[in-house]
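A single protein chain has been omitted from the complex, and every remaining protein chain is retained in its original position.
By written order: A and B. Residues from 1 in each chain.
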Amino acid sequence: MTAVADAPPVPDRGRRMLESVGRARELGIVAAIVIVFVVTTVKNSAFAHGDSVQQLLAGASLIALLGAGEALVIISRNVDLSVGSVLGLSAYLVGTLFEHHHGVPIALAFVVGIGVGAACGLVNGILTAVLRVPSLVVTLAALYVIRGITALIVSGHQIDPGSIPGSFQNIGNAAVANVPWLAILVTVIVVGINYAMRTFRPARDLYAIGSNPEAAALAGVPTGRRICVAFMISGALAGLGGVLFISEFATVNSTAGSGYELLVVAAVVVGGVAIFGGSGTVLGAALGALLLNTISQALVAARISAFWNQAITGALLLAAIAFDRFVSLRVNRALRKQGGASHG
Amino acid sequence: MADTQVPVTQTEAAATTTGEPARWARGGLGWRLLLRWEAVLVVLLIASILYGRSVSTHFLSGSNLFFTGLNVGEIAIMALPLTFIVITGEIDLSVASMLGLASTLLGVLYKHGWSIWAAMAAVLVVGALGGALNGVLITRLGLPSIAVTIGTLTLFRGIAEIILKSDSVTGFPIGWTNIGILPIHGTHIAYSVGVFLLLAVVFGIVLHGTPLGRSIYAIGLQAEAAFFAGIRVQRIKFWLYVLSGVICALAGILWTFRFATARYNAGTGLELNVVALVLLGGVSIFGGRGSILGVVLAACVLGSLQEAMTLVNVAPQVQNIVVGALLLVSVAVPNAPELIARVRRRLASSRLPRRGTTEGVSVDINP
Partner (left out) sequence: MIASTGRRRRIAVACGALAVSLLAACSNDDTPSGSTPSGASNSGGGVKSGLTVYFIPKDVNNPYEVIADEGGKTALQELGGKVVVNSGTEDTAAAQIPAIQAAIQAHADAIVIAGNDPSALCPALGQATAAGIKVVSFDSDVTCPNHLFINQADTETIGRSQVQLLAKEINNTGEIAILSAAATATNQNAWIKYMKEELTKFPNMKLVDTVYGNDDPAVSLTVLQGLLTAHPNLKGIISPTTVGISTAAQYLSQHKDIAAKVTLTGLGLPSQMKKYVLDGTVKAFALWNPNNLGYLAGHAAANLASGTFDGSAGSKFKAGKLGEYTVLPAAGDTGPSVVLGPPTTFDKSNVEQFNF
């Protein structure tokens, strides 16, 4: 089989168009958040109070963090269903660390949590990229296995809040000017990764892999390595999420994080990341998490029965997917017209 | 574009880029490959039965068979239409939520005085409607099925929650709720297992012996080629989702009778079990490959393994580990020959430039 020509580079205008679409999508989510916020504040002015805003930001933080990692994986046309169980495992290990070694430096806790997560992510990545097992299967299996291991280690024990050092708990609970440290930390990470995705070549490769894996491989992209790294980052962020989890709650049993995976994927999809990969931003995913959390807290604040929460989230998800599809069709059509023009 | 059903041979010809899919569609080489995983499943089944017998003399007793069937029944039933859907290259994650919605509706309608038969019929209709919603979004609007069904998973469960909130409905007629206590008269088979076996035969015949079944494989292997060969891809997919909705509603009815209780959270989280069962049955997540026999065998393996482990008081958490490991094995084994060949090629060509290798690519471009 002879070598195939490089895939034609996306015309500058095309790339700018994609970027502006992405930006518009993010702005759209921000607009949605603002609308929900304003409408709910009208109904219940306490929603805009300092405490409430603090809770809004804190509540979305963990899912946004996990969403950032998940976005990387989904952009590369894979999926990571193990994030919730990795979070649980990491949270429990860190808690046990504090229980048995009271004087442990906080930095070590972070290293342990992130390390455990990255290790799990690496295994996922190897199975997916090198052994070519579909990521849905790998991470589904990982979900089962990690949950099982966590439950085995935990066996009915619950971490006692007394053994978690107060300074560590402050990370998850304290706030500065009503902005929780949790939210600040997550925002920094998300913005950082988002910037990396736009500037560094290896990060942009993920988009190429997600759009067309064969073309990417033929164009010389080391797809296996990139996918491994994407999973490692997703795992590391889930591990970090576990550290922050125990910092915030100071207690954890074996059910921590269970059910998060679908929540995270939902947030990422609402945030504009296409499920088949190739488009979307980490920032969008984080904003998606914020939107979903804002809606669920808004429902409570507006005294709408909490029983409506799931149905509204589901409807919103479907609307977001349909909208994204509509937009991407438009963009594709425009790009094709451009490509046709350049050949004409 | 002619929308008529084209004779099978043309379908096969159009569906092939290499010779393999056609032979699979006809049941030639495909059978050999399929049977390899089914054979592994049979070995696993025998192994788990032997394990079960070694840990408890009650393992093969009638009541144990009944219990095993009871626990696995609804999941296995939902796995049947999902098998079709996965073979076409799509997925349906809303299965367990439809079960919950069905349970909720059955309870509410019955509580409001509907006869049990009318309530069941209405529930099945709603199942079809829910499936139709999935179908329309996926085929008409062309939305990705994994995302859509995550959305409907949440939506259906949410609707159930709004309807029933934290209440439950009990007091179903004894004749029906006995399916949770008694096996089919004269046997040790649970009613849900009976329904599963019946459906499995029907589904198996359709998949392996009718043009519709061959079309399903063709869609999974090469949807575009199948379309141009005259297979109504979108219409088939749509009706598969409707079918899934109806079958999941049926599972919801059985679940409700088994527990003699209707609740909105019936079956929460089961979707992953159903997907795991389908994958364990050797159905490829990429589409185009799989068999009903595999799914039936996988249900037997899973059921007997879990039963054996519970009898020995192996904690449910450890059981999870076993299921996860099995899942990985289920995908690794069919992939094994390809894997080994690829690794050998990689080692041989490790000095060559990356172009032309199959790293990260799903299609083997080396002749």
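Quick note on the criterion: a residue touches a chain if its C-beta (ideal position, glycine included) is under 8 Å from a C-beta of that chain, and two chains touch if they have at least 3 such contacts.
All of these numbers come straight from a predicted model, not from anything done at the bench.
Peer 1: For the chain not shown, which residue from A:V252, A:V268 or A:L292 touches it across the whole complex?
Peer 2: From the options A:V252, A:V268 or A:L292, the contact with the absent chain belongs to A:V252.
Peer 1: Of the residues B:G127, B:G180 or B:G281, I need the one that contacts the missing chain.
Peer 2: B:G180
Peer 1: Identify the residue among B:R157, B:R214, B:K237 or B:R258 that touches the chain left out of the display.
Peer 2: B:R258
Peer 1: One chain isn't shown here. Among A:S76, A:S135 or A:Q297, which residue touches it?
Peer 2: Checking each option in A:S76, A:S135 or A:Q297, the one touching the absent chain turns out to be A:Q297.
Peer 1: Against the chain that's been left off, what residues of subunit A make contact? List them.
Peer 2: With respect to the unshown chain, the touching residues of subunit A are 44, 46-47, 49, 51-52, 55, 58-59, 147, 151, 154-158, 160-162, 169-170, 173-174, 245, 248-256, 296-297, 300-303, 306.
Peer 1: Would you write out the residues of subunit B that touch the absent chain, in ascending order?
Peer 2: Listed in rising order, the touching residues are 56, 58, 61, 63-64, 67, 70-71, 165-166, 168, 170, 177, 180-181, 258-261, 263, 265, 267-269, 306-307, 310-311, 313, 315-317.
Please note the rule applied: only the chains that are shown with their structure count from here on.
Peer 1: In whole angstrom, what separates the CA-based centres of subunit A and subunit B?
Peer 2: The mean C-alpha positions of subunit A and subunit B differ by 28 Å.
Peer 1: How about subunit B: which of its residues touch subunit A in the complex?
Peer 2: 137, 141-144, 146-148, 150-159, 161-162, 165, 269, 272, 275-276, 279, 285-286, 315-325, 327-328, 330-332, 335, 338-339, 342, 354-363, 365-367
Peer 1: Touching residues of subunit A toward subunit B in the complex: what are they?
Peer 2: Spelled out, the residues of subunit A in touch with subunit B are 1, 3, 79, 81, 127, 129, 131-134, 136-138, 140-145, 147-152, 155, 209, 213-214, 216-218, 220-224, 227, 254, 259, 262, 265-266, 269, 274-276, 305, 307-315, 317-318, 321-322, 325.
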